[in-house]
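My questions will all concern the structure given below.
Complex shown without one protein chain; remaining protein chains in place.
Letters A and B name the chains as they come in the text, with residue numbers starting at 1 for each one.
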Amino acid sequence: MPKSPARPKAAAAPEIMLPRVSPLADVAIQGRFGADRGAPGVEFRVRHPMSIVTVIARQGQGSAVAAALVPHAPQWAGPDQYFVIAEGRGEGALYRELKSALDGIASVSDQSHGRVIIRISGVKARAVLAKGTPVDLHPDECAMGKSALTQMAHVGVHLTRVGENAFDLSVFRGFAESFWEWITEQAEEFGYMVR
Amino acid sequence: MTSFRLDKGGLIDRSSELNFTFDGKAFTGHQGDTLASALIANGVHLMGRSFKYHRPRGVISAGASEPNALVELRDGGRKEANTRATMVELYDGLIANSQNRWPSLDFDLGAVNSLASSMFVAGFYYKTFMWPKSFWEKIYEPIIRKAAGLGTASKLPDPDKYEKAYAHCDMLVIGSGPTGLMAALAAARSGGRVILGDEGSALGGSLLSEREEIAGVSGYNWAQGVLAELASMPNVTLMPRTTVVGWFDGNIFGAIERVNDHVIAPSPYEPRQRYWRIIAKRAVLAAGAEERPVAFGGNDVPGVMLASAMRTYANRYAAAAGKSVVVFTGNDSGYRTARDMQAHGVHVEAIIDSRTESKADAGGVPVLRERMIANVSGGKGVAGVELTDHTKISCDAVAMSGGWSPIVNLACHRGAKPAWNEAILGFVPPETGKAFVAAGSAAGRMLLSECLADGASKGTLAGKALAVPKCRDEAFAVSPLWWVKQSTGKAFVDYQNDSTAKDLPLAAQEGYKDIELAKRYTTTGMATDQGKLGNVNAIAILAEATGKSIEQVGTTTFRPFYTPVAFGAFAGPFTGHHFQPVRKTPLHDWADELGAVFVETGLWMRSSWFPLAGEDWLASASREVLATRNGVGICDVSTLGKIDVQGRDAGAFLDRLYCNTFSTLAVGKARYGLMLREDGIVYDDGTTSRLADDHYVMTTTTANAARVMAQMEFAHQALFPELDVTYVSVTEQWAQMAVAGPKSRATLQKIVDDLVMSDETVPYMAAKEVTVLGGVPARLFRLSFSGEHAYELAVPADYGNMAARAICQAGEEFGIVPYGVEALSIMRVEKGHVAGGELNGTTTAADLGLGKMMSTKKDYIGRMMAMREGLTDTNRQCVVGIRPVEPGDRIRSGAHILKLDDKPSMANDQGYLSSVAWSPMLNMWIALALVSNGRARHGERVRVWDGLRGHETIGEICDPVHFDRENKRLHA
Partner (left out) sequence: MLIPCPHCGTRPVEEFTFLGDASVKRPTSNDPASMDQWFDYVYLRDNPKGRFDEYAHHAGGCRAWLVVSRNTATHEVYGCVTARDYAKAGGKS
């Protein structure tokens, strides 16, 4: 059996001086855009920096992993697969924590930099999302906390209901700018705020 | 009276004044008008010229089925051809022009076609223009196309936006007449999510046009009450201006919402149209019924129209079709037109009823029974009619009614054919299952009370059906009335295609007896209206001509879309820069700062070369190669697919995917892998590293990343589900850069934390987890695609630009350059590394010189089929190097290889150049090529024949490794 090398210093290092730069840093400009009659129908916020970790149960460990993840409010991301997300954790901290906690029962991969989460909220949030996804987001069909994997504008989106009129949209980082341009255009008719 | 606007009534806002032009002439109308109603109110009946004969034409209908009054609406990039004037809502500043006329609508030279009309019978194109054959393409077709036709499209880009959207509901109600309103109300009160869609500008359907009473109030007022209730319910979505155009598998309906067609230009934030895909648990077709014209001589003279259309213009739009009208009918509904027109103060000369008797109320208008209109006199307007008994009546408008056809189209979009109903003389919808049912007159229920009751019953989702309001029914009795054979003038069946009643017996006589053949031979039922008005008459006439029943003849096939749909609506927002998403690497900004020229690779934008002032791509790429090979270079390789493979069986799984073995790979090491398809052909390649016993990270080529992921998912889930393995794409998590060249180690050493880099600590093919720049977690691989001493460094993507800048700073003293995919490609051709040109879906591992990688000790995808005779033949084309014998000669990718003495011909083909590059190290053009039995032919001189570009040179077959064959630089 090959032996694992000792974990490098990164495994323990909590603080890094370099700031994380969002791929939407130059694109998601704060302010009001689109139609300017009345209150804006939609609000966008880029959630960054985030810790995002993929957890996939190993063979036969689906229930064990689901149980172990309860305190982390996991988001469903496919069969026996979850995203665990958190704000304000150090680089790699959530990843290391879960990797250690789920050792042997789940595969854990850090995606904190690989995905970008855009929060869309407001009375017209559903109307904007209906321009992209075939998923029925009526509260009777998509309850609070429910996640769905779908495509919008040819981009894979992990969507989670986080409020009555609020959704988190998680996309691969490389598509973030393109997706941002598309979804904000879809919101123009209702007027939108970027915060 | 110069105006044909009635003094009172109608659903128009008389206080508004909307200015518009038709063929450049200014008119006014009111809010609530259509273009057609406004023209009629201005006394304009001549709205177009017909397709073949250029006959003057006016409106026939007041709705979606209009075949004649097609106009070019708007101008510039917003010009839209073949727009139905009957569906165009009037707005201030509207511009419309008539079509298919020259030089003007009033005086059209093309009308001489009418004089030669005996030529223009069914099948005339085929009969007349077939000989000589060569004339068709060059002479006949262009002339015919110019003379016969519809509007012309704008060649300017459409400045407006279009959208797509999904909707979901428990009940979709299509049509908002009495049936639809009752169905929507029933469903809404049951608590279901309801969508009520109607193509009209206002909801209410026929209740906007008819004078009738429901529940003791006018139909219009009753409808307004129901609509107010529906509008107040949160579970109801009302969608006027929305045409449901198709019914698809899964009870999905396509609908076009005309969001801004009724204004002069959409707000910059709003779309012109929106294409809805409505996913409905259940749906009710309440589209109503269409009145049929009658085929008689001159039934196309402007001023002849459907009886219901004449009523609609008077009742809804307060526009009189004439001052003195004649009604011609074979059923009771024509009597309503006579009464309504009379009530509006329009003189009704007579009702001509083809039947012997009728119980309908004529309202005092004289009824001439058992007679028909044989001919209409007049050219650009009606002057009078001549009956079959030769009675002549002067009039300026004719209302006709041949009966009613349920609008069955949507119910037939999934293949079922409608059934003939002899009682109503119309086709009724086929059985379509519980999820989609027809109701009301769309289902052949022709009385108002039946419609209300049927809507209430079909719309109910749960519990007891809605109470049905009381109403008074109009008489409905109908007799066959298709074609007045005594006519001497042209009797049109299909107005838009200028096909006449006589064309159908002729088609039958010539053998085109089947309705589908007769349709194509006569062109009946084609073009923008798809025979909405004419098809039933055509079927009845063909039935008589062939001695069959109407049921036996049947209908042609109903296909989506119910009405024409703009291409823009199908494209939606996915045009221009939204045509496909753009994928940017985490090093994009860094490359952009350094002046990179980007190239699309799939969806990715990759830095291709980094020109300095005055450099073209070749100068830039050559400089990048030299600087890298002489010092150090840095290249963005983030686009390579990166997949985390974990689990107890991760190694075993990789062994199945790749033809070589990974379960034996040591932790901390990387290995090159080759993946085959199940048919034995090479699929993809890349390096895989083992980070822990149960954790590998594999890389794929940029182009195949998504396909390889799908293949892995398939292999695991469908073929080897027993394996305990997981895999997830981490491509986007890492910014990955290749740092190559003799100074690569010295450069990286400056940014790596706490690691003394040496051949011992980071040996060739090492894969290590390290930190850089004071704690940034990173993966360091000692890999080389360039053939140089080289590394790949991966850092979490948000740090990517900063890390690349830091490396550039660290390498400054060594003259570091950024290099792009062009330089990368040059270096790999110099080193004989295969890539996309060689992994091209036709080559085996042996063809690529990698046959030894194929394990004989394990099962893997492609193993068995790779053993086939044809894939192991030594004469197969395999990878070799090619160099021009004269070092100054240029060779080009795609050129073919011929034996030196063979003539340039594909019969003598020996292979081709798959990758070509200018080598700045060797100062010549070099190539990789696939050449038959090439490995045994090193040293042979061949002709390099570029037949496509007309170029030929002499080359020599050589080893594919053009540069540093001993790999001294790799291990330096």
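As a convention for this text, contacts are C-beta pairs under 8 Å (C-beta built on N, C-alpha and C of every residue); 3 or more make two chains touch, one makes a residue touch a chain.
Owing to the predicted nature of the structure, the values given are computational and were not obtained by experimental measurement.
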item	value
Touching the absent chain when the full complex is considered, from B:D679, B:D759, B:D873 or B:E886	B:D679
Candidates B:I279, B:A652, B:A703 or B:A746 - the one touching the absent chain	B:I279
Residue among B:P721, B:G870 or B:G939 that touches the chain left out of view	B:P721
Which of B:A111, B:I252 or B:A703 contacts the chain that the document leaves out	B:I252
Touch residues of subunit A, complete complex, unshown partner	78-79, 134-135, 148-151, 156
Touching residues on subunit B - with respect to the absent chain	248-252, 277, 279, 414, 678-679, 709-710, 713-714, 717-719, 721, 859, 863-865, 867-868
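Here, only the chains that are shown with their structure count from here on.
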item	value
Approximate Å spacing (C-alpha centroids) for the pair subunit A, subunit B	31
Touching residues on subunit B, where the partner in the complex is subunit A	163-168, 193, 267-271, 277, 279, 573-574, 577-578, 580-586, 603-604, 644, 646-648, 665-668, 690, 692-693, 695, 723-724, 726, 728, 730-734, 753-754, 768-771, 773-778, 796-799, 801-802
Interfacial residue positions of subunit A with respect to subunit B in the complex	1-5, 7-11, 13, 15-18, 20-23, 34-35, 49, 54, 56-60, 81, 91-92, 107, 109-115, 130-131, 133-134, 136, 138, 141, 153-155, 172-175, 177-179, 181-182, 185-186, 188-189, 191
